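Only one protein chain is missing; all other protein chains are in place.
Read from first to last, the chains carry the letters A, B and C; within each, the first residue is number 1.
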Amino acid sequence: MPDSNAAAVRMAPRTGRQLREGDVAWVGSEPRLRAARCLDCDTRVFPAATVCPSCNGERMAELPLSDTGTLYAFSTVHIAPAMWQTPYTIGYVDLPEGVRVFGKIEPVAGLAPDARVRVCLEQADDDAQAPGWRYWFAAA
Amino acid sequence: MPDSNAAAVRMAPRTGRQLREGDVAWVGSEPRLRAARCLDCDTRVFPAATVCPSCNGERMAELPLSDTGTLYAFSTVHIAPAMWQTPYTIGYVDLPEGVRVFGKIEPVAGLAPDARVRVCLEQADDDAQAPGWRYWFAAA
Amino acid sequence: MNHANLRPVSVIGTGMIRFGKHRDLTVPQLAQPAVREALREAGLEPARIQAIYAGTATSGWMPGQRVARDTGMSGIPVINTENACSSSATAFREAWVAVAAGLYDYVLVFGVEQLTKLGGGTLPLDQDDIEVANGMVMPALYAMRAQRYLHDYGASEADLASVAVKARRHGALNPDAQFRTETTVEEVLASRRIADPLTLLQCCPTGDGAAAVVICPTEVAARHGERPVRVLGSHLASGRFLPGFRDMTIPEITQRCSAELYEDTGVGPEDLDVLECHDAFTIAELLYYEALGLCGRGEAVSLLHSGATSLGGRVPVNPSGGLLSKGHPVGASGAAQIVEVVRQLQGRCGPRQVDGAKVGLTHVTGGGTSGFDHGACAIHLFGV
Partner (left out) sequence: MNHANLRPVSVIGTGMIRFGKHRDLTVPQLAQPAVREALREAGLEPARIQAIYAGTATSGWMPGQRVARDTGMSGIPVINTENACSSSATAFREAWVAVAAGLYDYVLVFGVEQLTKLGGGTLPLDQDDIEVANGMVMPALYAMRAQRYLHDYGASEADLASVAVKARRHGALNPDAQFRTETTVEEVLASRRIADPLTLLQCCPTGDGAAAVVICPTEVAARHGERPVRVLGSHLASGRFLPGFRDMTIPEITQRCSAELYEDTGVGPEDLDVLECHDAFTIAELLYYEALGLCGRGEAVSLLHSGATSLGGRVPVNPSGGLLSKGHPVGASGAAQIVEVVRQLQGRCGPRQVDGAKVGLTHVTGGGTSGFDHGACAIHLFGV
């Protein structure tokens, strides 16, 4: 669906914290969110950490995340700090790797808890010194 | 010394907190700094308080302060928050009523600890809603 | 936690100011009337106080000393604590430890906050947190819990609004409440949208306030005031990191903290006559009914509609009006809950009195962090 994808990219919500190069994993030629998995206790975290928040271990492996998942819950926000343009929608998405990721959602029409959603990723250059990535969710 | 007084007024340092009408007492037609004296334990405080900081009593009487005193210590400040224009000089002055008052000093030339200094007072209208007073110290 | 060497502790004085917007006051000016009232109730001169524990989240340098300075209590140890919404409940806990351990006999605890100084809107959060950096605000976090709870248990937005209606009905009877008028489900649902499905009247208001209590060993408490209230237990927890697909309608930290406290004290939820819980948003009160053990999973709406948690019911929750109606000046809320529960157990609450209340609980939590239910939770039990 190149068309709807292009529309989504144009509408990409500005996020306060860009991902860094290290937050993205490559599956073939496709960029994916990069989580980490603890080789000791199997805890999975996004963004990837170098120390396991469950067991404090330091053996963390890369875990590329799937690009579709299930919406756990979301909310459209009408009042927020001045840095945000309201309204905007945020939510939690459960990915098959056992990781729940928080982010903005756009477009939001027709979504409900348990809906299938897609993870969108694009390169961002808001900060010329440290170009990175931006992600958000859209209906699958 | 109307001339030197006029000069001092022109040089009046801007202070962050103006005194309010209630911080000034009148001795005849002369405005004076207004302290308070506790009728129970004789503690004296400037600015005047309605509760005694020593005994927590509430019987506080007006105590107009003299307009000359003795310089306890002072310092010329070269680094300060952006709201202040540096350098400026601040110091503690001991007044005969047993009250030590902190404030700006101008002009500062020739001063040393134990010097005699004069308390200068002028009406200030920095804040049109709540016109008040400004005070500083100068060589006596 | 080992309590073997600890002395029983009682509350002998309480004070608070009416919560609301007090922009013209300084932080010490907010706190002083509450502190002076607590000392007066305890029948103590300021010089008898041996230590001060002050809780606040946004009041700058050494708020405890700035308050002590103007109330005749200088020289003694002052400890300032911060734990977001649990700041003054944490101060109370630290004070309780010190008195119970025998370090001091008479200790003042107060909480204060001046949210109007922050310029209104949602609370400023930690920008290093990835969720905050992606647009998270506290109302949205509760809104998502609400959405999921409604989805999982078939509850309605009108059910949520009913929590606010109860809070305002209680608050209308409390002279210290920020809101003292009643409201309706229709009015709540029609109020401004904040974070769907939560509307303005489902969110605690921005405000300023202060509350204070004086504690001492139970063995000398009878000498002070008319009816000292015993501290039956104090528990503090931080959030546990929960990776994966956790059920966000289960407030993990509250559930664990209360379970540990019940176990510690032998007091169970069935023993409670009155409680003040952290109803920062309507959904919160429902979730805490379940987490505190007042009812089973998914039963909160029924419990609410049964009237059990309203004044006159079996176990009134937030007779003060709670955060939704009394107001939520962050650092002051924990101490204000304690003031309310102590006064309820003393039978002093007039038209909002819970008849014959003997055992009460205060619960405060908060501080959002990604991967955690909340940053801190403090629960206290009181009895007469």
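In this text, a contact is a pair of C-beta atoms (placed from the backbone, for glycine too) under 8 Å apart; a residue touches a chain by one contact, two chains touch by 3 or more.
Everything numeric here is computed off the predicted structure, so don't read it as measured data.
Q: Considering the entire complex, write down the shown chains that touch the omitted one.
A: Among the chains that are shown, those touched by the missing chain are A, B, C.
Q: Would you indicate which residue among C:Met62, C:Ala158, C:Ala190 or C:Val220 is in contact with the undisplayed chain?
A: Checking each option in C:Met62, C:Ala158, C:Ala190 or C:Val220, the one touching the absent chain turns out to be C:Met62.
Q: Applying the definition given at the start, please give the residues of subunit C touching the unseen chain.
A: Here the touching residues of subunit C are 1-6, 26-28, 52, 57, 60-62, 64-66, 68-69, 74-84, 90, 93-94, 97-98, 100-104, 125-126, 128, 236-241, 256, 367, 369, 371-372, 375-376.
Q: What subunit A residues would touch the chain not displayed?
A: Those residues of subunit A that touch the unshown chain are 49, 51-56.
Q: Even though one chain is hidden, which residues of subunit B still touch it in the full complex?
A: 13, 15-17, 43-45, 47, 53-54, 72-82, 84, 88, 90-92, 94, 98-100, 102-104, 112-114
Operating definition for what follows: only the chains that are shown with their structure count from here on.
Q: Measure off the straight-line distance from the CA centroid of subunit A to the CA centroid of subunit B, and report it in whole Å.
A: Here subunit A and subunit B have centroids separated by 60 Å.
Q: Go ahead and note the Å separation of the Cα centroids belonging to subunit A and subunit C.
A: Comparing mean C-alpha positions, subunit C is 35 Å from subunit A.
Q: What are the residue numbers in subunit A that touch two or more other chains?
A: none
Q: Give the residues of subunit C that touch two or more other chains, as numbers and ranges in rising order.
A: Where subunit C is concerned, no single residue meets two or more other chains.
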